[in-house]
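One protein chain omitted, others in place.
Residue numbering begins at 1 within each chain, and the chains themselves are lettered A and B in the order written.
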Amino acid sequence: MFITIAIFIPFLAAILVPFIYKWMPSRKIGWFVLFVPLTLFIILASFIPSVAKGGTYIHTMRWIDSAGINFTTYLDGLSMIFGLLITGVGTLVILYSIYYLSEREALGRFYVYLLMFMGAMLGVVFSDNMMVLYVFWELTSISSFLLIAFWYHRKQSRYGAQKSMLITVSGGVAMLAGFIMLQTLTGSFSVREVIATIGQYTDDTLFLLAMLLVLLGAFTKSAQFPFHIWLPDAMEAPTPVSAYLHSATMVKAGIYLVARFTPVFGGEAVWFYAVSCVGLFTLFWGSFNAVKQTDLKALLAYSTVSQLGLIMSLFGLGSAALNGGYSADSVIYTQATFAALFHLVNHSTFKGALFMVVGIVDHEAGTRDIRRLGGLMSLMPVTFTIALIGSFSMAGLPPFNGFLSKEMFFESMLIIRELDLFSMGSWGALFPVIAWIASVFTFVYSMIIVFKTFLGEHQPDRLDRPVHEAPIGMLIAPSILGLLVVGIFFFPNMVGHYVLQPAMAAVYPPFAGAEGMVPHISAWHGFNYAPLQLTLGVIVVGVLLYLSLRYWRGVYTIAPMRWSLDGLYNGLLLQTERFTTVLTRFYMTGHLRDYLVYIFTFFILVVGGGLVLTGSFAFDFSNDAPITINEYVLVFVMIGAGISILFVKSRMTAIILNSVLGYAVALFFIVFRAPDLALTQIIVETVTTALFLLCFYFLPDWKREIASRSTKIINAVIAIAVGAIVTILALTVQGNKLFESISVYFEDSYALAGGKNIVNTILGDFRAFDTMLEVVVLFIAGLGVFTLIKLKARKGGQDVEDQ
Amino acid sequence: MKINDVILRTVTKIVVFIILTFGVELFLAGHHNPGGGFIGGLVLSSAFVLLYLVHDIETVQKGIPWDYKKIAALGVFLAVGTGVGSVLFGAEFLTQTASHFDLPVFGSTELSTILLFEAGVALTVVGVVVTIILSISEDV
Partner (left out) sequence: METLITILVGVLVTVAVYLLLSRNLIRVILGTAILSHAVHLLLMTMGGLKKGSVPLLGENAESYTDALPQALILTAIVISFAVTAFLLVLAYRTFKETGSDDLDALRGVKDE
């Protein structure tokens, strides 16, 4: 129950923020916002002991029962980790942002988006129902879009926002298709139920397709190669956003998805190869590209891409354990997943700290370009210390938490060589090699971050203002993260036991309670420990590469490197825009008549053609009610009035003829025993006529219709064809009653709805939803009328674009 | 829109009240007899429109200083609110209930949440219709 509420609290707070901000337009608004994730974090943390004992919490709120879509929230070890990250890092980021953003920014808007994101992200990790998960998933993309484009007057921001939106949302749609396929297979939208029943469907073709589509969603969200290109451009967002969305939480949603669906797809060769190879290549590509960046934030973006690849590849390796069920042999492969979860936590701590450090440098020095920075160590000692902790942890050095997870990563990569599944053979040897090379680059760029910025020569003449240490408030959040980085190194098994162990149980449900799932993490295994030797190798080669950087930088300018995925994306976008413009211009002529001609021609062809082709004419006049003489008169009056509207010269006559039609319809309603309708029709007709007349007061008189003869003939043909088809169709429908009328049900209205007027009980009770929406439509129309008249376009509105 | 017509004015004074009464009557009758929120609302709004036609807008606005947009908004709120209200009581969206009450003057009367819903409908109709007419006629 609490979990369900927890998802909605950020949304509620987001609704409140604009009001509070209006009342108190200062940065103090941040303290109110800070309260939200902090409370959630504390309450969530109070669940840790019981979840660590294997407890799970399920709460279902019925929603669209008939379609199997219910608001089910599920708290287990896996969602716990993510929930803690979202609320924990969220707290720190908001604390940081209070000091980071200036008072002149649109703080209200910023915090609304941020809270919206927080709620959506909590929704993603706590939802059990795939449809609900999808909705929240896309909501994170949307709030990310809004946050990247926060400084929307900058062209780059808008470009980055659009790019991230296009890539992640198209991945999301693919994922939706995958979800629907899973539902088709198993008959349930619930992830837990899918996990329980998927075993019998693994040979289905849909299964493979669903797997690939779900992976597409995960890869786009988590910026895996070749979809990683949106992440560097997303760095246009304010730094707190980058720290929160684009390193700690949103980009990890893809990881979460892979972890969550490992019990569904894990153990399959395709899943194993797709996840681990894509992850491994992303790891390499990201770290390789990070080295060449000169903008600190771009560097961190590529490093995030790379680290996400690392975690992803570990999940891929870990899925091998699910092939063939539990055995003493297979359990060893679960170590990769354990390392992945551990690194997930570690990455959030050190990367969050580094982002905040970069934000501080940017804030104080006015630039993030490492060519202009240097020698800041003596000016910003605290910032330097945090940067040192963060980057050394990222490089995998002791005594920081990155060292532990990096060693476990190497170990998993080494173990996988022994896997004799999926025709691994000698290919397995390639895994640790790539991993090692990527780690060398990781080491190099980690050193660049800290040493190029803080050591070397200070260049005050290349900076806009004198640099000094950041205010204390800005240092609190990164310091806490820095302390965590060190703290986890010394007490890793706290995290392992309380947080990672229940998550392992969630990823490997068949292995529940098995031995050897949760290793004892220790920093020292002796000198003969292979991962340690790999780490030492990384340090030696990394230092050499770092020192010789300027000699091999030329690698990045070799031709194939220039041919980039970004170019492909831009070209694709441009071509699509061009093509659709041409296509749209071709049929969107701007003439209302043309559009109506399309519609009516389509109607004639499809409905008329359908009638002719199927030959389903069947007229049956036997059931007709008798006609009295005055009804004949009424019908002929209407036909006469209708046809003469076409020929009258004055608009006044036309409107009166229209009223004749309206009142005649009202008379028919009386004949047809519909008193409510007759009453309504009479009044509405009166008001409508009055409205017409009121408008005529201002509008010009009818001119003669200037149209060529052929146009008129075409119009007449279309009109007669449509009229004829409608008549024939209606007569045919009356001739063939395929179903019994459902209206008998409503005749019990007094017992069912407590009213004797059947029509009104249908309106107010049986089909109240229609009526409610109708009222809303009416209201919107009224507002539309009001705004059309009252709000005049302001000439020469200011143009804020393209600054 | 200023029409100086003594007969019309005099007649209107009485007729408006008859129309208003009729509107309320129709609205309340809706449960068992022809009538209901729409018709009631339309009749009520026609009474208001008549008032605005006969007297000019400023005069009426002084006597009845309502913002009809707000009335319409209130109506939508009531209509949607009864729907949400039933969810709060654990029933499906827009579930209506009815039961009998012993009221001091009216005796045993049947009160139903449909009445609230219909009131929302009627208010919206009144608000929207008068808003439309007023907006057009004010904008000369």
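The rule is short, and it goes like this: a contact is a pair of C-beta atoms (placed from the backbone, for glycine too) under 8 Å apart; a residue touches a chain by one contact, two chains touch by 3 or more.
Here the structure is a predicted model, which is why all the values come from computation and not from measurement.
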Contact with the hidden chain (one of A:D369, A:E418 or A:E747): A:E747
From A:I43, A:L414 or A:V665, residue that would touch the chain that is not displayed: A:V665
Touch residues of chain B, complete complex, unshown partner: 32-34, 38, 125, 128, 132, 135-136
Residues of chain A in contact with the chain not shown: 585, 589-593, 596-597, 600, 621, 623-627, 631-632, 635, 638-639, 642-643, 645-646, 651, 654-655, 658, 661-662, 665, 668-669, 671-677, 680-681, 684, 687-688, 691-692, 695, 698-700, 702-703, 705-707, 715-716, 718-720, 722-724, 726-727, 730-731, 733-734, 741-743, 746-747, 749-750, 756-759, 762-763, 767, 770-771, 774, 777-778, 781-782, 784-785, 788-789, 793
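We adopt the following convention: only the chains that are shown with their structure count from here on.
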Contact set on chain B toward chain A in their complex: 26, 30-39, 42-43, 45-46, 49, 69, 72-73, 75-76, 79-80, 83, 93-94, 96, 98, 110, 112, 114, 117-118, 120-121, 124-125, 127-129, 131-133, 135-139
In the complex, chain A residues that touch chain B: 675-676, 679-680, 683-684, 686-687, 690-691, 694-695, 753-757, 759-761, 763-765, 768-769, 771-772, 775-776, 778-779, 781-783, 785-786, 789-790
